[in-house]
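A single protein chain has been removed from this complex, and every other one stays in its place.
Chain nomenclature is as follows: A, B and C, assigned in order of appearance, with residue numbering initiated at 1 for each chain independently.
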Amino acid sequence: MRTAAQYLDSLRTRDLRLFVDGERVPDATVHPKVLPSIRSVALTYALAHDPEHAALATAPSELVGGPVNRFTHLFAAPEDLVRKIELQRILGRASGTCFQRCVGMDALNALFIATWEAGPDAHGRFVRWMTGVQERDDMLCGAMTDPKGDRRKRPPEQPEQFLRVVDRRDGGVVLRGAKMHQTGAANSHQIVVMPGGMLREGEEDFAIAAAMPVDAPGITMVLGRQPSDDRKGGPDAGNRFGGQEVVVLFDDVFVPAERVFLDGDVAACATLLEAFAGYHRASYGGCKPGNFDAMVGAVAAVTDDAGTRRASHVRDKLVEMIHLAETIHGVGLAASSKSTQHGCGTWQVDPVLANCCKHNVTRLPYEIGRIAEDLSGGLLGTMPSIADLDHPEFGEALTTAVGGRDRAHLLRLVENMTYGAGAVALRLECMHGAGSPAAQRIVLERHTDWAERMAHARRLAGLPE
Amino acid sequence: MRTAAQYLDSLRTRDLRLFVDGERVPDATVHPKVLPSIRSVALTYALAHDPEHAALATAPSELVGGPVNRFTHLFAAPEDLVRKIELQRILGRASGTCFQRCVGMDALNALFIATWEAGPDAHGRFVRWMTGVQERDDMLCGAMTDPKGDRRKRPPEQPEQFLRVVDRRDGGVVLRGAKMHQTGAANSHQIVVMPGGMLREGEEDFAIAAAMPVDAPGITMVLGRQPSDDRKGGPDAGNRFGGQEVVVLFDDVFVPAERVFLDGDVAACATLLEAFAGYHRASYGGCKPGNFDAMVGAVAAVTDDAGTRRASHVRDKLVEMIHLAETIHGVGLAASSKSTQHGCGTWQVDPVLANCCKHNVTRLPYEIGRIAEDLSGGLLGTMPSIADLDHPEFGEALTTAVGGRDRAHLLRLVENMTYGAGAVALRLECMHGAGSPAAQRIVLERHTDWAERMAHARRLAGLPE
Amino acid sequence: MRTAAQYLDSLRTRDLRLFVDGERVPDATVHPKVLPSIRSVALTYALAHDPEHAALATAPSELVGGPVNRFTHLFAAPEDLVRKIELQRILGRASGTCFQRCVGMDALNALFIATWEAGPDAHGRFVRWMTGVQERDDMLCGAMTDPKGDRRKRPPEQPEQFLRVVDRRDGGVVLRGAKMHQTGAANSHQIVVMPGGMLREGEEDFAIAAAMPVDAPGITMVLGRQPSDDRKGGPDAGNRFGGQEVVVLFDDVFVPAERVFLDGDVAACATLLEAFAGYHRASYGGCKPGNFDAMVGAVAAVTDDAGTRRASHVRDKLVEMIHLAETIHGVGLAASSKSTQHGCGTWQVDPVLANCCKHNVTRLPYEIGRIAEDLSGGLLGTMPSIADLDHPEFGEALTTAVGGRDRAHLLRLVENMTYGAGAVALRLECMHGAGSPAAQRIVLERHTDWAERMAHARRLAGLPE
Partner (left out) sequence: MRTAAQYLDSLRTRDLRLFVDGERVPDATVHPKVLPSIRSVALTYALAHDPEHAALATAPSELVGGPVNRFTHLFAAPEDLVRKIELQRILGRASGTCFQRCVGMDALNALFIATWEAGPDAHGRFVRWMTGVQERDDMLCGAMTDPKGDRRKRPPEQPEQFLRVVDRRDGGVVLRGAKMHQTGAANSHQIVVMPGGMLREGEEDFAIAAAMPVDAPGITMVLGRQPSDDRKGGPDAGNRFGGQEVVVLFDDVFVPAERVFLDGDVAACATLLEAFAGYHRASYGGCKPGNFDAMVGAVAAVTDDAGTRRASHVRDKLVEMIHLAETIHGVGLAASSKSTQHGCGTWQVDPVLANCCKHNVTRLPYEIGRIAEDLSGGLLGTMPSIADLDHPEFGEALTTAVGGRDRAHLLRLVENMTYGAGAVALRLECMHGAGSPAAQRIVLERHTDWAERMAHARRLAGLPE
């Protein structure tokens, strides 16, 4: 298993075509807007070598005959799904943001299931490739969401809005299109593309699941902006860790057949989508409560510094933050422990609870953040730069006015998590990651047996069936 | 294990001193205000003999060397705690209300722990008695809440507001006082009294845990009123099942030493209180989602009947009810699966998640009920009696006006669950059962390591510790 | 203007055909299930003669050349609309429930507008009739809601589900059908029927607005049940005031032409519906905050009695109740003060704010009630009957256990307002009165100029229009 240092080294060898603010980035590993997100991923490597956490951060793999990083592991038992949530909480707490490696893990497991359903050929190709991922301990970018353009149109009506096969040659496929919101793409070794929506007969060109190096010819990455991203690397950044989302453009990227897992199998792609959605919606029950562990601590420290932490209304609000975070965590845990075994041998989360978990994540973090803004006081939005605190003429007076340097730095951290770069992970990603709220409601509705519910109620009301 | 019929028979042999609306009840088992709650308890006996559910409803006991009803069982593994939640959901769905037997189950387990901490004598006495409970398959009333009078005063300042030992004689103790809100008391075989609050040194007379038959001399029970309780047994009742709460008055009740489990052991009573609170707060993650399964079905059926079920806003609200109910269930499951083993061998729920579960129960059911009232339409609150529908002169016209008899009966069921007798189980009990919301917040606050949280946040903010 | 006593006398002269629980009521004015609602209406008469409130409760009428009860008055200035809200709050507070006279007031004003639009004949007929209403100070039942059956069908597809003209003879019309949820119908002098939904060409038979005595031949009334209605008149009632909803069946009721205001004028009926909805949705900004004034007082008194009123979390929750009630009130006031003058001379509320007011009423009362249930403690749902407190053997012990007779009676009042008969006014009526939540959303959407909003945003974003 790679160490954090080996991970950093491995990133430097890539010939990445990455643009930030209109400029090509010569070395992503030192760019101030990328570095914080690399640091977050590196935690996932470091933890596997940390004696305190190694038992949680690693797992035995039959494929390689030894321990692998849990982020490349198959969910071989319900406990694996529960441990995933626990591991995510620890990393969420440690980084205070998104550590970007869950999409890959959840995609691996979903592909294991979908390729098994597609047949032995597909499954065999996938397992061979996955064995390499485990051996090298790769960081994967799970690339699902297409641009989609006008949501009323199907892929064939606007093919340019979807990643698709545009050619087949030399024992492989040629891909064109784009994938949006790619978490951690610029920090990855490989991209795993998957369809972003349910497909129908006649839409086989879009039914493609395949893997390729992040620096495959034809791939261009454009870093998404984040609030206050220009502060990254500076004293006002608030948090040295960060998340990352990238638009990945595919300009006729060739993928050889051994890395094409699904091609035109619309049914298997539906399985893939649903399996991934379930895993990834439960994942938010791990990382986000971890993030909020850090936020609660920061807000508590701010109030402690201001002398209000023990005031009854402050205590009440801090407890409310805890309650909401634990609600998210609890449902995520339950989705994991109440899992069922798939025919291929791996375990799947409970779909109702997984969607319920994610649906709470589209709501409760906003209330947690609202309370954080309440308890932090107005200074959260009006504090001058740290540079001002250092000013020889007025820095001392200003430092007194803002309540001291500790409070200033703590508020910068809260600012990062509520309004700053970290807000992408703590709000936007909560809302749209793994599917927007409307998507979860569809699953909740579909998994309810309405006829049975109504029949039972009729019986209880004393009516004939 | 008793069958439902044997349970009913066993109730008739008691010489219960029960009053309803100022009148002594000669036979509780046929009183229209008591019968619905007996029917609910009977479900817990019937399920153990139902081939479909017996595996869930029973469990092996080492004490009696065979299967016992799960409601008398010790939590011997995390799975037992999870199964408890699953069993509660099934019974909650079947009855649409409180089936009253969980307090006893949770009290047994808490007493097992507390008496073990108190020492081998106490534990031995308790286990001997509990073995009998399992053998006879007793229904227990777990009696905890004292009247409390003026909440600012301690028990010794207003002893009449707390159950207490007033005499010791003939190898036993004499108890005086009252216990409030006693779920299922009049449907039980035995009462298990326990202190209702944390006690201090000098308050030993209140530190009493003991068991006695429900018809022990000196015990008087007074049935609590419920909304629309006068309709019970009639066509407007809405649900033939019901819950029950009783005020139990203790007028110098003698309890022989073999049924006195804790007496003056303030520390063990604290353990008892906390263990019981944990178990019972998680229990709401089972029964209430079950109740709401029935409510959702009833509301869906009403909208189906009115032709609106597939309207987008109706679907959206039905899904919201599902989401909220599953949130409660998920956290209850998680509190159970994330359990820890006590020194005595049994398992305890996670206290943070158990309190988080119950805290959601003090909120989400109100929103679920609000939606139910929305979707049911105004007729929910304005429908005439079923007797009017039968009237020879205008019954037909009225039946047409209310949308038919089916809709009328379904609305009576929803009315029962939102405004009627069932609302005690679906709202009030949600709010105050196993402790009011403020009690859960105290536990959530106490179980958070604030210093550690703040220290971590300081590190993340780049500050020295 | 009638006094309260004269109002009661006037009710006795009616030959009402009213049924309660399947039985014809010989004298509605003494029936225990009707009397509480009569008492509430009587307050509206009494207030006009109360020196402290007469200025608010009366207004000068040009039609009769002197003061009339404000409940029969036209809104001649924005101040009239504001005073309506203020008057409603006082009566809502005094009764703690619905006083049933607002529908008639709002219907009068809406009919004034709609008949003016229909033409001088219609308007003349209406004004002549209305002058009599003012002179006699009549209580009116404004009858709008039809049964509607299957909501997917139009009136001509299921005519039996709508009030309609079935014959025209002898200079009048014959009406058949039913009106649902008729607030105060059995306490009224006249019924004013109006269409309950938007009608189209070809649906003229349903486009009828007319007035008739409550005891016109062919009219049958059936009283709606309310939770705990059997307690009315007894010691457990909680509140001597009450509301009332009635199903009114029309079995070929003849209405002479002079009391037929609109007949087949689909456009004027649309005006009528919208005008009424606006007025009545704002009305909830008056009465409901008044009801909650009483509820807040009751809950505060309960906590005061239990010694918890000054605890920080209790104070916080009491303040929250205040905040929510004032939010309702504020928007109701604003809808009234921001009014516009109609061509006929009277003033109309702001439709956006009126619908916003009512929409809050479908939500905030549920949270107010939730807090009331929290602060009242579990005894709210478990208290025995007042008769039990009087029992010679255990009454004293029970009275001690429930915290004394004062607390018992206060809890009965809170119970009435949250779970009891009063809950129809404080919950169900809040949800569905003057239109269900979905109806308000339609108006809010329709009154928003989306194109203008989007164009402005484009300008702000620096885009061309």
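The criterion applied here is as follows: contacts are C-beta pairs under 8 Å (C-beta built on N, C-alpha and C of every residue); 3 or more make two chains touch, one makes a residue touch a chain.
None of these values were measured; they are calculated from a predicted model.
Residue C:315 is the one among C:53, C:315 or C:342 that touches the chain not shown. In the complete assembly, the contact with the undisplayed chain comes from A:226, out of A:40, A:115, A:226 or A:346. Where subunit A meets the missing chain, the touching residues are 19-22, 145, 147-153, 160-161, 178, 180-181, 220, 222-231, 236, 245-247, 249, 251, 306-308, 311, 313, 362-363, 366-367, 369-370, 373-374, 377-385, 387-388, 390-391, 393-394, 397-398, 400-403, 415, 419-420, 423-424, 427-429, 431-433, 436-438, 441. By the touch rule set out above, subunit B reaches the unshown chain at residues 312-313, 316. What subunit C contributes to its contact with the hidden chain is residues 82, 93, 96, 238-241, 293-298, 300-301, 304, 315-316, 318-319, 322-323, 326-327, 329-335, 337-338, 352-353, 356-357, 359-360, 406, 409-410, 412-413, 441, 444-445, 448, 450, 452-458, 460-463.
Basically, only the chains that are shown with their structure count from here on.
Chains B-C form the pair joined by the most contacting C-beta pairs. The distance from the centre of subunit B to the centre of subunit C, with each centre set as the mean of the Cα atoms, comes to 38 Å.
Subunit C has its Cα centroid 51 Å from the Cα centroid of subunit A. Separating the CA-averaged centres of subunit A and subunit B is a span of 40 Å. Of all residues in subunit B, those touching 2 or more other chains are 441, listed in ascending order.
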